[in-house]
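All protein chains but one are shown at their positions in the complex.
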Amino acid sequence: MKIIRDPIHGNLTISEEELRVLDAPEMQRLRRVRQLGFVYFVYPSATHSRFEHSLGAFHVAGKIATAVGLEKKEIEKVKLAALLHDVGHGPYSHSSEIASNFFKKTTHEIYTNKIIRKSAVSDALEEADHNPDEIAKIATGRKRPNSDIVSGDIDADRMDYLMRDSYYTGAAYGIVDLDHLLLKLMMNKKGLIIESGGLSAVESMLIARYLMYPAVYSHKTSRIADAMFTNALIECIQEKAFTIDELFAMDDAEVFQNIRSHGGEGENLLDSIERRDLHKTALNLSKEELGENFEKVMSLKSDIRSLKKLEAEITEECGLERNTVLLEVPHPQYKKEVKTLISDSGKLKKLEKFSPLVKALHEAQWKYWNVGVYTSSENIKKVSKTAKTILLEI
Amino acid sequence: MKIIRDPIHGNLTISEEELRVLDAPEMQRLRRVRQLGFVYFVYPSATHSRFEHSLGAFHVAGKIATAVGLEKKEIEKVKLAALLHDVGHGPYSHSSEIASNFFKKTTHEIYTNKIIRKSAVSDALEEADHNPDEIAKIATGRKRPNSDIVSGDIDADRMDYLMRDSYYTGAAYGIVDLDHLLLKLMMNKKGLIIESGGLSAVESMLIARYLMYPAVYSHKTSRIADAMFTNALIECIQEKAFTIDELFAMDDAEVFQNIRSHGGEGENLLDSIERRDLHKTALNLSKEELGENFEKVMSLKSDIRSLKKLEAEITEECGLERNTVLLEVPHPQYKKEVKTLISDSGKLKKLEKFSPLVKALHEAQWKYWNVGVYTSSENIKKVSKTAKTILLEI
Amino acid sequence: MKIIRDPIHGNLTISEEELRVLDAPEMQRLRRVRQLGFVYFVYPSATHSRFEHSLGAFHVAGKIATAVGLEKKEIEKVKLAALLHDVGHGPYSHSSEIASNFFKKTTHEIYTNKIIRKSAVSDALEEADHNPDEIAKIATGRKRPNSDIVSGDIDADRMDYLMRDSYYTGAAYGIVDLDHLLLKLMMNKKGLIIESGGLSAVESMLIARYLMYPAVYSHKTSRIADAMFTNALIECIQEKAFTIDELFAMDDAEVFQNIRSHGGEGENLLDSIERRDLHKTALNLSKEELGENFEKVMSLKSDIRSLKKLEAEITEECGLERNTVLLEVPHPQYKKEVKTLISDSGKLKKLEKFSPLVKALHEAQWKYWNVGVYTSSENIKKVSKTAKTILLEI
Partner (left out) sequence: MKIIRDPIHGNLTISEEELRVLDAPEMQRLRRVRQLGFVYFVYPSATHSRFEHSLGAFHVAGKIATAVGLEKKEIEKVKLAALLHDVGHGPYSHSSEIASNFFKKTTHEIYTNKIIRKSAVSDALEEADHNPDEIAKIATGRKRPNSDIVSGDIDADRMDYLMRDSYYTGAAYGIVDLDHLLLKLMMNKKGLIIESGGLSAVESMLIARYLMYPAVYSHKTSRIADAMFTNALIECIQEKAFTIDELFAMDDAEVFQNIRSHGGEGENLLDSIERRDLHKTALNLSKEELGENFEKVMSLKSDIRSLKKLEAEITEECGLERNTVLLEVPHPQYKKEVKTLISDSGKLKKLEKFSPLVKALHEAQWKYWNVGVYTSSENIKKVSKTAKTILLEI
């Protein structure tokens, strides 16, 4: 057993077999992939990587799996799945995923699945007498109930990243009362369940995420940098500078270097980002302001080709050059309802029905959500007007 | 200038004049009055007193007053008012206040007002060239806008107690992002205003309080101890062991000693508390369960004589002795709506209207609120049934 | 199993049997005995009691005992001994002990031993199938090697109080790297041993104590208050207000009340303390300044009758009244050498020989040690001169 020191969880214990998985180059790459992408523009100290987050998730998953009474072998599986759950993330995860979506349907989960099933990782898993296929399913949330521990509403991933992102940014909201949650979590055939005595701890965790969203995850500056970088990636992929598969295998520095050595529009955008000469906000439209167009605009977020068409339309209408205007439709915080069940005097209830606060988060999230249109300072007025007309009339 | 070390705020700076106020016996008494009463039964480490909380509020008030641009003399007033805002609290504040209400309308604010206006405190204030009357008004929230800093929705009192109670109990919820709030607070003629960029910080603070309520302030065990102690006080006052004025001038140890030296039913109750031989919950009724009787029951919380009549009725109906059955109607968290205004692109809006989450807190609070009926283990069944009938039929 | 929340260690787990020991009135008394006596004059937030420290020591002892591989029953014994190790402390421990020494040889360990062997505590221990006598021996360091965990150089008592006192005062020095120490502790027949890889962790802990001494434990203000209170106790005991046995059974409030109800010189001194009208330092003499008289003066610290004779001599020589001049000879930090052994590549060495830093602490401690002579402001000059002459010529 080896001990690894972590500022969030103290001493992490890791076995020889697990260490071999950690030492696979696919996992080591995560050392060079920042957890929060361009958020370091806003919080200079947010330099932490997906590597130590993966270790943290591994540790927390072990605690949850033990607390809900899984057997030794199952605990091992859940821990390994948590260790590997982010292995498929590309550099600047959001940008990589959105840029790829311009060309084909893909997500980091697909790469996570691939890597766990066929790479140095799968070799290490098999040596440790585990079935890579099964680990991949748990890691990507497709083997309930146990996969709930890695990928659910109250999972090891989220617990670790809230605490860690809060610690590294200095934003004060990522409180997770892990000790208390561990006392109140149970598992049945369907998934994780929380005892009603743990209501505050769950509410607190869901709210932590809600508050970290505007403060960190969706900060204006990093959204703009992300949007510019997305276009740089699209330019490069379109011009065959690299493939999507190659992109997802790079680290933060490699993708910068590849864009730079390719040159062209991609490099121009990257230069602007590095000089912190970022586009400015020309327009923000909230759900309310989008009105009946909300659904249509929302659908663009997973159909980047159409989104970029609309972006091009606004750009042309303004008589501007490609990449001068950027359109961004962010994911909402809560895609689906919170599925967690709460056990109230023995009866299982939906958490959303039980807690008015959790229910309120669904509506409240829109306060912090909006569509963004970005451009250079001198074009703000023109772009704002045009984009507004187009977005409200599509 | 003197420096006082505080684990929450670091070094506190206090002037010679302010020190003289702090050294008044009325303020020194607060060293011996626990901030959280019987909560130490649940959180043994919650031994902190109203004294260091008052110092903390003094410090935070100074920061807010400076941040919103008050003048030097006004800053001094606000700080002194914050230092003194709790000086009227009796020992085991809740119990003292409820027991007194059985005999006459009174509150700790009345005593705060009295002490600031006439005692060693007022002498020290006058020496420092302040008008005690004015300080008393600020301390009790009657001189807006400046009194908002001491007693409002986002005040120095609450900021300090949330951080401090969280620190001393180890309950993880009392996060206040003071640094961020200070950047976003403004003041106009009507009171404190928050800029929309500070929304997360305000939401976080209101939620911190919401979550501390079930975890700490309204923990079952301390509620029962409070209820038993309230009856002990009523017995003693009724039997002239001490007057209400005398009660409010005692510290935690003195009131115990006075009850003990008086003897009788009061001492019996105190003995049970000290042996931790507490009553058990016979019945809890939520707002929903109280149905149309909710308003009637709610009105009892500030009419203790009627409440105790009802308690007596249940007791008799069960054929039990006085003090064997206790009825408790707690204050809700949010008596009134949140009045704070938020400035959104220059327009002032009500925070409750602006933030769906803040609005949700009003409904959500009832999840953690209920009327309690307590009795000894052997009588639970009988009392539960009787109390239910009576409470639902009043 | 019951869970108790602690801000230092998180969730503490305590069994039904252990809870019965904790509920004994002798243990509950510790809730009302401050851990740091008059230190709250300097650090207002230092209100924590010996009760939560005892719980903390209980928790840490369990961790150490488990880490070094003790058997289940032995772990239980060590934990209970740690829980009980402070049960014999009187109110304002230092003062109680010094005042008692004026009349007869006694220490809090004697009372700890008595209580564990014969009281509600021993009943609870026997119910839990433990031999009170054995627990008493472990608690007072007389059953090595296991008693090392409770009472040694690197024990659960010290680990907890350093962390706790630092947390509650806000003094930044009480760092104990518990996680790291647990990995490096072993036990052989003679006692606790530290692996050489744990050298930093041990050095750090010993230095933490060294730095807490001047900042907290030996702060001038609390030393003077202690000295005044000691004389108040001597007055009361001499005048039969209470016996030494009675004193050691009181809590902080009770001893104040008893002094007050007895009146006389004791009450005068107490009044001065409560008004914070403390004596001032007339003279401090360091080891160096005491020169060859150092040993003689030092011997007074455990012969209070002789010390008080000398105090009386100085007082008379100055023509002052009893209790106007106080002489204090504090304990040094390190009474004896550090006995802990360190295992360096398999060889056991004395830590003091192995670590030049640990060795240096012995000499360094005298920088923060001095004999104090205190008196009222107006007599400082006279007392200083007289005391100096007498102390350097005895």
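A, B and C are the chain letters, set down in written order, and residue numbers restart from 1 in every chain.
One rule holds for everything that comes next: a residue touches a chain if its C-beta (ideal position, glycine included) is under 8 Å from a C-beta of that chain, and two chains touch if they have at least 3 such contacts.
Keep in mind that what you see is a predicted model, and the values were worked out from it rather than measured.
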Touch with the omitted chain, as defined above, among B:I3, B:L348 or B:I394 = B:I3
Hidden-chain contact residue, picked from the options C:I207, C:M298, C:L320 or C:I380 = C:I207
Message = Of the residues C:R29, C:H53 or C:H180, I need the one that contacts the missing chain.
response = C:H180
Ask   = For the full complex, which residue in A:E274, A:E288, A:E321 or A:E378 touches the chain that was left out?
value = A:E274
Ask   = Which listed residue (A:L84, A:A171 or A:L310) would be found touching the missing chain in the intact complex?
value = A:A171
Key: Interface with the unshown chain - residue positions in chain A   = 4-8, 10, 23, 28, 31-32, 40, 42-45, 47-49, 51-52, 55, 167-171, 252-254, 257, 274, 276
Inquiry  = Touching the absent chain: which residues on chain C qualify?
reply    = 171-173, 175-177, 180, 199-200, 203-204, 207, 210-211, 214-215, 354-357, 359-361, 363-364, 366-367
Key: Interface with the undisplayed chain - residues on chain B   = 3, 10-11, 179-180, 183
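Operating definition for what follows: only the chains that are shown with their structure count from here on.
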Request  = Return the chain whose centre of C-alpha atoms lies at maximal distance from the corresponding centre of chain B.
outcome  = A
Query = Just curious, how far off is chain B from chain A if you go by their C-alpha centres, in Å?
reply = 41
Query = Using CA atom averages as chain centres, what separation in Å is found between chain B and chain C?
reply = 35
Task = Provide the list of chain C residues touching at least two other chains, using ranges where the numbers run on.
result = 10
